[in-house]
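Have a look at this one before I ask anything.
One chain of protein is taken out of this complex; the other chains stay put.
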Amino acid sequence: MNSKAPTNENKSISSTFNRKFQSMKKEWKETNKISFFFLCIIAFIFLIPFLWMLSTAFKTSGEAMSGDTNFIPRTFTWENFQELFQVVPYMDYLVNSIIVAFFAVILTVFINLLAGYAFAKYKFRGRNILFVLVLATLMVPAHIIVLPNFFILNELGWINTYAGLIIPTAAEAFGLFLARQYMLSIPDEMIRAARVDGAGEFKIFLKIILPNVQPLIAILIIFTFMFRWNDLIYPLVVSTDSSMYTLPVGMVMAEGEYFVDWTLMMSMTLISIIPILIVFFIFQRHFVQGFANTGMKE
Amino acid sequence: MTAVYSWFQKNKLRITPYVFLTPNIILFFTFMIAPIIFIFFISFHEWNIIGDPSFIGLSNYTELFFDSLFWTALGNTLYFTIGVVPISAALGIGGALLLRMKTPFRAFFRAIFFMPVVVSMVATALIWVWMFNPDFGLINEWLGYIGVNPDWLGSTTLAMPAVIIAMIWVQAGYSLVIYLAGVQNVPENLYESAQIDGANKWQQFWNVTLPLLKPTTVFVVIILVINTIMAFDLVYTMTSGGPGNSTMILINYIFRASFEEGAMGYGAALGVVQFILVLAISGISLWLGREKE
Partner (left out) sequence: MSKMWSAKILNVLLPAVLIGCSPNGEGADQESEDEVVLDFMYWSSSDSEERAFQEQFQQFEEENPGIKIDAHPMPGDDIHMQAKIRIAADDAPDLIRIQYQQLGEYLGEDALLDVSDIYEDNIEQFNPSLLEAVSQGDAIYGMPHHTDTLALFYNKTYMDELGIEPPNQIDEAWTWEELFDVSQQLQEHDLANYGLAYSWDEGSAYRILPLFYQNSVSIFSNDLSEATVNTEDGVDTLRQIQEMYQNHMSVGNSARGGDDPNLLFTSGTAGMLIDGNWMIPEYEESTEFEWEVTFMPQGEQSASDMGGNAVAIPENAPQPEEGKKFLEFLGEADNNMAFAEEGIFIPGRTDVDDEIDYDFDDPDSIEAMEVFLEQAETVPEHMAQTMTIPEFNEINQVIADQMENLLVYEETPEDVANSLEEEIDSIIKD
C-alpha cells in the first residue's frame, strides 16, 4: 500500500529494501496495537464470505457438497468456468455491460456535476423546491416505476437499444446530491475572480471548477459505475432481446430455473464481480477525500 | 441580435443555472416524474396490466387497512430496518475511529470493508444463501462444532436475522466510508483540550466525537434507511419473502402484488404508501438532526 517508490535508480535494491524495512519498523512502533488487532479481526470476518465463494468456485461439485470447511480446494478445478462459458455468452454480456457503464458514467457524471454546480453556486427561483424534488426521487421504489418506464421507452422506440439502457437512469439523485454538497465547499471568491476576468459561465465550470473537484469526480465515477454495473431490474425490463443483456441480466437469465449447482453459481458470482472490483481498486484512493468535502453541511 | 445578446449578458447569472439543470430536468421529468404520476393515477384503479383499468376511487387504499399481509410486511420492514441500520451505523463509526488511529495497511482495511458495497445485491444474496446453507454452508459447518445446526433460511424466526446479517455486511462498509470523512473533519485539538479536562476515552467519544458527527450520522441514517427499505434484490434472491411471510418486506410485497398477483393498481397504492413512509422517516431524521445546531 506504500506507494512512494524511490526515484533514485542508483540506489541499490538492498538499501531501498532496508529503508523500507526501517520505515515499516518505525510505523509499527507507532501503531496502536489494539486497533490494529481489531481491524484485522473485522477485516477477516468481512472477507470470509468472499473467500468461501472463491474456494467454492474452484471446487468440484462433490467436494463442495461434502460438508468440509477447507478454504483451499483439495482438487483445484477450472471446470466450473468452462461449463459456465459454454452456457453463458459471457463476453457478449460483458461488452454490453462495459458499453452501458462507460457511456452512463460519462453522461451521469457530467450532468450531475453541472446540476450540482448550479444548485450549489447560483441563486435562482425554485432552487430549493427543485432540490427537494430531486432528493425525493431517491425514495421512489424503482421496482414499481419500471412499468410506466417501459411504456415510455416503447413510445420512444428505445426498447432493446443502448440509448434505452443508458439514458433514462442517467439522472440520479444520489450523485447530484453529493456533487452539490461538495461544490458548496468551493470558495465563491474563486468564481467571482474568474467572472471579473471575463470568463464565461460554462468556461468557469470547465476550467476552474472541474479541476478543483477531482476527488468528487472519482467518487461519482465509482458510484455511477457501481450502480450501473449492478443494476438488475431496469435492464431486465428494457432488454427483451438477449443480444442487449448486460452481465447481471444475463446471469440471472442463465441461472437454471429448476436446478442449482453451487459450484457453478459461485464461479458465476465470481466472474460477475471481478470487473467492478478492478474499477473499485483503481479509484478507491480518492474515496475518503471525496466524501470528506461533501461536508454534510446543509 | 445585439439586443438579445445584451439581454442575455445582463441576465446571465439568472439564466445559466437553468441551462445547467436542463439535461437533468428533462431526464428526471421523463423517466421519474411522469412514471410517478402514472403510478399515482393507476393507484385509484383496478388493473391487471393486460386489461383496461377501471376506476375504483380510494378502494385500493382502504383495502390496505384490512390486508393483514400489508401490516405484516410493514412490521417486517420495521424489523429489518431496526436490525440493519443501528448496527451498520455503529460498525461504521467504530471502524472509522479505529482507522483514524495510526496503523499500517489503512487503505487495505478500508478497501476490505467497502468491498461488499460494490458487489451487486444479487451476488451478495447468492453468496449468503450458500453461507447459510444448512447442509454444506460454512456457518452451519462451524456451528456444528458446538452442536447446533439451525436451518437459517427455512425458519420463520431465523430467516430475518440471516437476511439482516447479509445486509449489515453490505451497509457497514457504506456507513464506514461516510464516517471516515466525517471523522476527518473533527479537529484534533478538541481531543487535546478534552484530555486536559480529564475526560476518559469513552467520555471523549460521547461528548466530543459523537456530537460533532451528528450531521454525518443524520446523513448515514437516511442513506441506510433508504437502502434497507429498497433492498428488494437481496430479499427476493435470498428468501423471496418466505418462509411464511417472515421476510416479506414492503417493497417485495409491492412487487408481488403488482406483477405476480396481477393487481397492479393495488401494488401502485402500496408503492405510494411506501414512498410517503420513507419521505416521512427522512424528514424526521433531518429534523431531529438539525434541532440543536
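By letter and in written order, the chains are A and B; residue numbering begins at 1 in each of them.
One rule holds in what follows: a residue touches a chain if its C-beta (ideal position, glycine included) is under 8 Å from a C-beta of that chain, and two chains touch if they have at least 3 such contacts.
Computed from a predicted model, the values in this text were never measured in an experiment.
Trainee: Going by the stated contact criterion, tell me the shown chains that border the hidden chain.
Mentor: A, B
Trainee: Can you say which of B:95, B:173 or B:241 touches the chain missing from this structure?
Mentor: Spelled out, the listed residue whose C-beta touches the missing chain is B:241.
Trainee: Any idea which of B:11, B:62 or B:156 touches the chain not displayed?
Mentor: Only one of B:11, B:62 or B:156 touches the chain omitted from view, namely B:156.
Trainee: Among A:48, A:65, A:133 or A:184, which residue is in contact with the omitted chain in the full complex?
Mentor: Selected residue, touching the omitted chain: A:65.
Trainee: Would you write out the residues of chain B that touch the absent chain, in ascending order?
Mentor: 26, 29-30, 34, 37-38, 41, 48-53, 69, 129, 132, 134-136, 151-156, 159, 238-246, 259-262
Trainee: Name every residue on chain A in touch with the hidden partner chain.
Mentor: 61-62, 65, 147-148, 150-152, 154-159, 236-237, 240-242, 252-253, 255-262
By definition in this document, only the chains that are shown with their structure count from here on.
Trainee: As a quick test, compute the distance in whole Å between the mean CA positions of chain A and chain B.
Mentor: Comparing mean C-alpha positions, chain B is 17 Å from chain A.
Trainee: So in the complex, the part of chain A that touches chain B is made up of which residues?
Mentor: That would be residues 1, 24, 27-28, 30-32, 35-36, 38-39, 42-43, 46-50, 52-53, 56, 64-69, 111-112, 114-115, 117-119, 122, 124, 127, 130, 133-134, 136-145, 147-149, 151-152, 167-171, 176, 201-202, 205, 222, 226, 229-230, 232-233, 248, 251-252, 262, 265-266, 269, 272-273, 276-277, 280-281, 284-285, 287-298 of chain A.
Trainee: So in the complex, which bits of chain B are touching chain A?
Mentor: Touch residues, chain B against chain A: 12-14, 16-18, 20-21, 23-25, 27-28, 30-36, 38-39, 49, 91, 95, 98-99, 101-123, 126-128, 130-131, 133, 135-136, 138, 141-142, 169, 172-173, 177-178, 180-182, 184-185, 215-216, 218-219, 226, 230, 232-233, 251, 254-255, 258, 264, 267-268, 271, 274-275, 278-279, 282, 286, 290.
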